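Right, one structure below, let's go through it.
Removed from the display is one protein chain of the complex; every other protein chain stays in position.
Letters A, B and C name the chains as they come in the text, with residue numbers starting at 1 for each one.
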Amino acid sequence: MFGFGVLKGMSVTLWNFILSYIYPKKGITTVQYPEKKKEVEERFRNFPFLVYDGTPDNMRCVACDICAKECPPKCIYIIPEKDAQGRIQKKPATFDIDYAICMNCGICEEVCPFDAIFMDHEYELSEYDRLSDLMYPKEKLLKPVEHFMKIRPTDCGAIEAQRAAKGIKGRAAQVQSAPAATVKPAETQQNPPANA
Amino acid sequence: MEASDTIFVAFKKAILGFLQGFLPDWTVVIVSILISITAIAIFGPVTMMYLTWLERKVVGRIQNRYGPNRVGIFGLLQPIADGVKMLTKEDIVPQAADKVTHFLAPVIVVIPALLVFSVLPFGKGMAAVNLNVGLLFFLAISTMSTIAIFMGSWGSRNKFSLLGGMRAVAQMVSYEIPMVMSVVPVILVTGSLSTVSIVEAQLGGKWFVFTPWGFFAAIVFFLCGVAEVNRTPFDLPEGESEIIAGFHTEYSGMKFALFYMAEFMSAFAISGLTATLFFGGWDGPFLPSWVWFLIKAYAMIFIMIWFRGTLPRLRVDQLMGFAWKLLLPFALLNIFVAALWQLLPAPKNLIVAGAAEAVVLVVIFVAARKDSPQKRTYIFAD
Amino acid sequence: MNIEEIKTDLLKHVPGLELTVEGESFVVPKEKLLETARFLKENEKYRMDYLSCVTGVDYLAARQGQPGQAAVGGQSELASDYLESVNHLYSMEKKQGPIVLKVRVPRNNPRMPSLTPLYRGAEYQEREAYDLFGIVYEGHPDLRRILMWDEFEGHPMRKDYVEEDQDVR
Partner (left out) sequence: MSETALHSQEPQLLEVSIGPQHPSTHGVFRMNVVLDGETIVKLKPVMGYLHRNHEQLAENMSYLASMPYTDRLDYICSMTNNFAYATAVEKLAGIDVPERAQYIRVLMAELTRLVNHTLLVGFLLNDLGAFFTPILYAFREREKILDFFEATAGSRMMCNYFRFGGLKSDLPAGGLEQVKKIVNNYSRFLDEFERLLTNNEILRSRCQNVGILSKELAVSASITGPMLRASGVNYDIRKVDKYSIYDRFEFKVPLGKVGDVYDRYYVRILEMRESIKILQQILKQMPEKGEIISAKGAAAGKSPRMWKPPAGDAYGRIESPKGELGFYLVSDGTPKPYRYHVRPPSFINITILEDMCLGYKVADAIIILGSVDIVLGEVDR
């Protein structure tokens, strides 16, 4: 009959109104953001970060430039390090990711053969100046492998197990066992990093 | 109970008594008028501010969220924050606008909204002015806002506001008549136009809404009131999804706030009048009279906000069709039923009027059957 | 609904049509396009009443494949520089698979008959092909740019519009 459909619709909204008072857990779906934050899922991917074992010096990245070539919006810029004789070293001198361009698609994480770059969970990165502040240099990108383990336990666990299985040790350990030819003036013998 | 009921009236008498001592009589009369004016001038905008807060809270709760809760506890200072924002916002006047009408429109739209408060009986003896043509005054003044809305839309030289203005005029004209017709039974039964005497006629729980004709007259009056005030589902003049913001597209800052204030104050006035005409004004058992009036008015306001949270908007021609083809004939037939009810003695009139009302309902329902939308069937192919 | 069967039907019913088959699609000369499409649409057996997709493609020999790689568009008497409009026809009534008609026009005067009189759906897609590739469809109700603004010169999707990005090779 005329008007009953409207009344039925209004009963739904009235029920939601009452529900929001008597049973807020189900009636209120919004999260009060600054005070309470909604925790992100484990596979959530925001901007990439570089992983290092132990000290920032022995980072996993070997400046092979695969991720820079694969990145769809081309927002990674790598310059490999040169030693005294000008030979290319397996370590990036500069490793910039322009967070303003990066669309956190995660392709760099997939194609990196050295498990050096992963997607972070940090999403509060707003800056005042778009051009300079969002251009993250190497220092701002480097994070310990413990951070990676904290935010993504299952993925990191799987990768560390693989690395241990294949006997891939951290960079410092490699230097130790590598022939003396590529002695690095900067690095003295630190104690080997905590293996995976 | 007696003291708290007429607390305001006693307070006013005290002031007047005090002034009586050393002021000549005619100034005391002016002072008493001034007191009533300031009371309304404060009550009007304050209700408007807290109606905006109430609306955002209620619609928020309907939509499974809290509504404003940051400014002050429960967001109670939110209206003040809005007010300050409106004051500090830049007041843009379009270049092609007709400066004078653009400027005057918001001013003229607030005047009727405030004037109308003078007639509402807030409590026992608390009607600012006990006009014996109070109801007529209310209906006449409340239509003045249409001129201002049309001035606003014409003045801002904007195609969308022009559309909004045209819609506003057409809507007001076609909802004014069923509104007046639905009020006629009340006058017929109480025999007087004064709102105060209407409330006295309903004292002791004998509210008109319990009578067969009163119930349906209340519905018609309330729907027309909602249309008068441009609120959902009749908010075509400022249909934001179609013509951006209708007549107040080109207004910003305090001018927009004035339009907003006029809308909410007249919404409160309409709900106050509905409470007065059909729900026995300030008549109620234990609580003081003015508390009862506020409870009933805010109940009506809650229904208006509830409408806003649920219903979509009517189209222009459906809006007109609804007023002319449904509300007006229904209100007219209602007058006959009221006449029947008034003619016959007490017990019999309820039965006869009830039967007559049922007949009226059937007639209206059959007449409106043709263009009311039908159910649809769907086939499931694979 | 295999390719050969369609080819024989087309050659039988459309007079004077020389048809070359490339993989799954037919290359139709531009004079015969409207006739072929009308036949496929009205013929009881096919009832191809749904033109799903009209695509403009720019084949430029210099830009194709590795050196020595067979040019994708296949060899036809035209030099391998041409603009191609690919039409995918389906039948909604008989739920039959795609019949693909390709029409090739030289790059210097890319004029070809429009399918909009037959299929309303082609209207915007042909305007997009005109806008991005410069294929002029004769008989199109209002052929103007759809994605670019009207004063835009040139056709951006053509291979020689801008020097190719050397980065990924």
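Heads up, the rule we're going with is that a residue touches a chain if its C-beta (ideal position, glycine included) is under 8 Å from a C-beta of that chain, and two chains touch if they have at least 3 such contacts.
Just so it is clear, the structure is predicted and the values come from calculations on it, not from any experiment.
Undergrad: The chain left out touches which of the shown chains?
TA: A, B, C
Undergrad: Kindly state which of the options C:I3, C:L19, C:L34 or C:C53 is in contact with the chain not pictured.
TA: Only one of C:I3, C:L19, C:L34 or C:C53 touches the chain omitted from view, namely C:C53.
Undergrad: Provide the residue numbers of chain B that touch the chain removed from this figure.
TA: 59, 62-65, 159-160, 162-163, 232-233, 235, 239-244, 308-318, 372-374, 376-382
Undergrad: Footprint of the hidden chain on chain C, which residues?
TA: Counting only chain C, the missing chain is touched by 23, 25, 49-53, 55, 57-58, 64-66, 69-72, 86, 88, 92, 95, 98, 100, 119-125, 128, 132, 145-149, 156-157, 164-165, 167-169.
Undergrad: Go through chain A and note every residue touching the omitted chain.
TA: The missing chain touches chain A at positions 2-6, 8-9, 11-13, 16, 29, 40-45, 66, 69-72, 103-107, 110-111, 119, 154.
Here is the rule we go by: only the chains that are shown with their structure count from here on.
Undergrad: What whole-Å value do you get for the distance between chain A and chain B if each is reduced to the mean of its CA atoms?
TA: Between these chains, centre-to-centre, one finds 58 Å.
Undergrad: Starting from the mean Cα coordinates of chain A and chain C, work out the distance between those two points in Å.
TA: 46
Undergrad: Going by the contact rule at the top, pick out the chain B residues touching chain A in the complex.
TA: Listed in rising order, the residues of chain B that touch chain A are 58, 61-66, 306-307, 309-311, 365, 368, 372.
Undergrad: Which of the residues in chain A end up touching chain B in this complex?
TA: For this pair, the touching residues of chain A are 1-2, 6, 9-10, 12-14, 16-17, 19-21, 27-30, 32.
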